[in-house]
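Missing here: one protein chain of the complex. Every other protein chain is in place.
We just call them A, B and C in the order they show up, numbering each chain from 1.
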Amino acid sequence: MTGERTFQKFKRLIPKKAFLLWLDSLRKDYKLIGPVKTGNHAVFKEVDSSEELFMEYGTTMLSPGKLFLYKPNEELFRFAMSGKITIDEIAPIAEKQIIIGVHPCDVNAILYLDRTFLGTFRDPHYEARRKNTLIISLNCTRVSENCFCSSVGAGPFLHAASGYDMLLTDFESEYLVEIKSRKAEELFGLEGRSAGRDEMRLKAEKEKSMKSKFKKAINVSGLDNIFAENMDHPIWQQTAEDKCLSCANCVMVCPTCFCYDLRDEMSMDLKTVTRYRCFDACQDIMFAEVHGGNFRQRRAARLRQFVTHKLDQTNQYGVFGTVGCGRCITWCPTGIDLTEITREIQKFKS
Amino acid sequence: MKIDINYIARVEGESSVKLEIEGGKLKELKLNIWEPPRFFEGFLVGRKFDEVPDIVARICGICPVSHMTTAIRAIENAFGLTPSPEVKRIRKILSLSQILSSHLAHLYVLALPDYFRLNSIVEMLPHFEKEIKRFLRLKEAANSITALFGGRALHPVSMVVGGFTKVPSKTDIEKAVKELESLHGDALETLKMVSELKYPALENHAEFVALKGEGEYAINEGAVSSTKGLNIKEHEYAFYFIEDEVPYSNAKRTIIKDRGSLMAGALSRINLGFDNLLPDAKKASEDIGFKGGSNPFLNNLAQAVEIVHALQECAILLRGLSLKDYFADFKVREGAGSALTEAPRGMLYHHYEMDRRGIITKANIVTPTAHNFLNLEESLKKLVTENIDKPEDELILTCEMLVRAYDPCFSCSVH
Amino acid sequence: MKNPLKPIKAIIKGIRPEAEGVKTYTLSTEFPFVAEPGQFNMIGYPGVGEAPISLSAIMQVGDSTLRDGSFKHTIKSVGRVTDFLKDFKKGDELFFRGPYGRGWPVKKAEKKDVLIVAGGVGLAPLRPVIQIVLNQRESFGDVSLIYGARNEKNMLFMNEFKIWEKDISLYITVDEVSDVSKSPHPPFTKGGQGGITKEWSGGINVGLVTDLLDRVKIQPERTIAFVCGPEIMMRFVCRGLIMHGMLQSSLYVSLERRMKCGIAQCGHCQHSGLFVCKDGPVFSYKEVRGLPDGAL
Partner (left out) sequence: MNKLRLGFFKYSCCMGCSYFFAYVHKHVPEVLASFDFVFIKLLSSKGTPEGPFDIALVEGAITEAWQVDELKMIREQSKKLFAIGSCAVIGGIPAIKATTPELDVEKRVYKNLSSIHSIKPHAVDAYVKVDGYIRGCPPAERDLYEALTSVLTGRKPDFPQYSICIECKLKGNICVLIADNMPCMGPVTNAGCGALCPSMNRACYSCFGPMKQANSPALAKKFKAMGISRDDIIRKFTEFGADTIEFRKAVEMVYED
């Protein structure tokens, strides 16, 4: 992220056991966060030992980036209101943490969040946590029902050059460990076997076989201006009225949705006000309301905002807003599927 | 002379007392419970069994747990489902925590101001800071026990037919136990405070009725027993108790067949179950020379003793939890079921009939205040007769104090 | 590292009732505040929140309309924050952060004719432009202001029209004629166009802003237009100007969207991938014409 001297991007094969032991050895300096099985699902949370990790997970409901880097709820300022008002700026708390097992889509989503929070205006809380977080990505071994990352280039294997620290690929009893940052290079002491051309070929084969397993896809090359040209396509209105609940689950589970609200809360004695930030969603009817009007009064307009922000509107950051994790499809109560909406519109065009 | 006490404050719900004195004698006295009816028993018909606990919780904002527990037990009786001992334990914890909250609120906020000739706890604040802080401590602890299991202190959400949807973690329970144990002294102080109040004298010849358990202070189940020898099972209730409409009141009133009025509540429970109190509560009670009695004003004292008991029993039950088997599956079937529990204000009865899909076809709910209605009216008559020479203000206050001593819940009584 | 969301304290130096429900607040803070015309601040108060408000007078780099570094906001009370402000008094504290956004491209307008079209409170963000024009009159060609409001009770800066008209042509219109005697700006005398005349010479017309476009002599190739008002009004103005032969790229509009942060993070102001707070609020008409969820 910041100007780093060049480091050695080495690749090694490490027995899984040894790797996890190494992880545990870091726990004295780092909080360890990773996928943990709860019931039929996996969630990212802090663990006391690598034994709790469930590295074979499919996908989680909430992404690690929007739990441990960009926080759902964050206190920013405290105002003391008696007499002359004073502002207390809450200092960023940035414990050192390792997030292990981050799938490629979620790493890409973090890189997307970087564009919002480390742009012209940098958010000190996000930045501090980002600096203190070691991201160990894990290439996928399973394609979940709604994944379409391969269509948008965000998975199933990670190809981003930087912005994370290590990349693991499951090699049965071993991990292929690729070092991607100086921090990781310094921390990683295991020798293992050095990975050569054969291993990289094997990795490429694995990726290929993974790619063949996708059930969901989207044809991005055919997107062009298609959304802008079909603003009033009946699919929007129809899907919105028939199915969309404006519940905002799609936005809440989306790993790239960055919108937030700033809220003030006053203590009952009126002496302190806390200003905090928390996730907001464009599906909320108040989201775009101003005096005299609401730019997205219609449910269809709100639904369209979500879908087009993910698949169109690339003028914003120069990349797609979606990483193809499929979460918004999985967790939408009525199963609204942005890939289907897109297909419907593409059908219309051709 | 006609006296209309229209504004009975510091009780739950709406009521008034009208009385007429002629020639130094009480001519007529009516307790009018004009709380607007909401027709729960009417609109429950057609609803499904699984909604019933959530709906009946809204009969009362103070004792939702009692309504939920009673309804759930009635429905389980209809389904032939016997809950696990763990479920029973958790239900009792919730009931006890609610009894604690309710009694604390009644004693400190509703009843206490009268004894100092003040209008409200707000007016007490400057003079009774220590007491009010104690009250808030106890109340907070009681609420947090209900919330720990129920999700929130009012209208808890985890209580369902079959048991509970979720239980708290061991660590949270551990913390709660410690908190409760640290408040034992506060409970004893409360009892001491309440025992020092000056209660008006009044004899009451009512039949005291309460559930009675085997070796435990009965709350959620037991035999219906009375100081006049009643001893029946809960499903026999309808044969012995009769509910009737009163032309001047929206609440119905209940009597024991062929015998007349009854009194339910903390005093009844103490009168019938004194021996089942935990040793500490029993001893504390004996130390102040209280083992029950017939003066309805002593209900205050009985509540204070129950506070000592409930706080301790909650902690004991919490320690004994396994946090397993907190839900049992069941089969919906056609049938009828009824249940009785001890709500903070006394015996509460729910009865449901259901079709094979579990749709309610008939509902009947008899609340503690309906049980006490006639007795309260009779006691008021007696009180007025015995205090007929008192100045009007004083007489009105004494009447109000008696009404409050019953800790009536008029919202419940009408429902 | 300072949090860009951290508000800065300002003191209210003066308050002027401007029109019905609208007041102008002169603010000053510890440092001389510098901004560009068309930029805005997030104005707020703890416990109430923040709202984006344009600067209606500023000290600009190189030039100073307000030499002491104070700045002004002209605010109409319509909601949580703006209603709260209406009871503030001189000397009260209030908070702001900014300036934010891309303002009017005034440099581009130098040596050209300038057409300023405003509706309602939309004149506030354009006032700094007028100030520059007045200060450096020789740098611009013909300058005209077309300004419309619902009625004259809703009209901003009327007390300044007399000064403005010395250097720029004013075309003022109201949608409806209201009771003159209740106007905050007496004296009015009856007569003249639309039934009303006033201190300045041009008169008040009755009708829509768009009706006045025909009255201004527009030389399309050497004119640049700055438009601010309700979005639907801007739509008709821009279309009208295009009919007059103007290029989409020489029309500029200022958009209003809900904003929480002002710094391109909170997402509320997104307009088809544009952040109105950062990429705007001033856009060339070409950039925002026909975008979904907008009226242009």
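Assume a contact is a pair of C-beta atoms (placed from the backbone, for glycine too) under 8 Å apart; a residue touches a chain by one contact, two chains touch by 3 or more.
Please read these numbers as outputs of a predicted model, since none were measured by experiment.
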For the chain not shown, touching visible partners are A, B, C
Out of B:3, B:45 or B:288, the sole contact with the unshown chain comes from B:45
Among B:27, B:127, B:152 or B:390, contact with the omitted chain is made only by B:152
Where B:1, B:125 or B:316 are the choices, the one touching the absent chain is B:125
Note that chain B touches the chain not displayed via residues 7, 9-14, 36-39, 41-43, 45-48, 51, 54-55, 58-62, 64, 105, 109-110, 113, 119-122, 125, 132, 136, 139-140, 143, 151-152, 154-155, 157-158, 160, 165-166, 245, 247-248, 250, 359, 400, 411
Note that chain C touches the chain not displayed via residues 47-49, 79-80, 83-84, 87
Residue positions on chain A contacting the omitted chain are 38-41, 43, 61-62, 67, 72-73, 241-249, 252-253, 263-270, 278-279, 281, 284-286, 299, 330-331, 333-334
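What we mean here is this: only the chains that are shown with their structure count from here on.
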Whole-Å distance, C-alpha centre of chain B to that of chain C, is 66
Chain A contacts chain C in the complex at 76-77, 79, 81, 84-85, 87, 89, 92, 116-117, 119-125, 127-128, 228, 231, 257-266, 273, 275, 277, 280, 282, 287-293, 295-296, 301, 304-305, 308-309, 312-316
The residues of chain C that touch chain A in their complex are 1-7, 9, 46-50, 76, 78-79, 93, 230-231, 256-258, 260-261, 263-268, 270-275, 278, 292-294
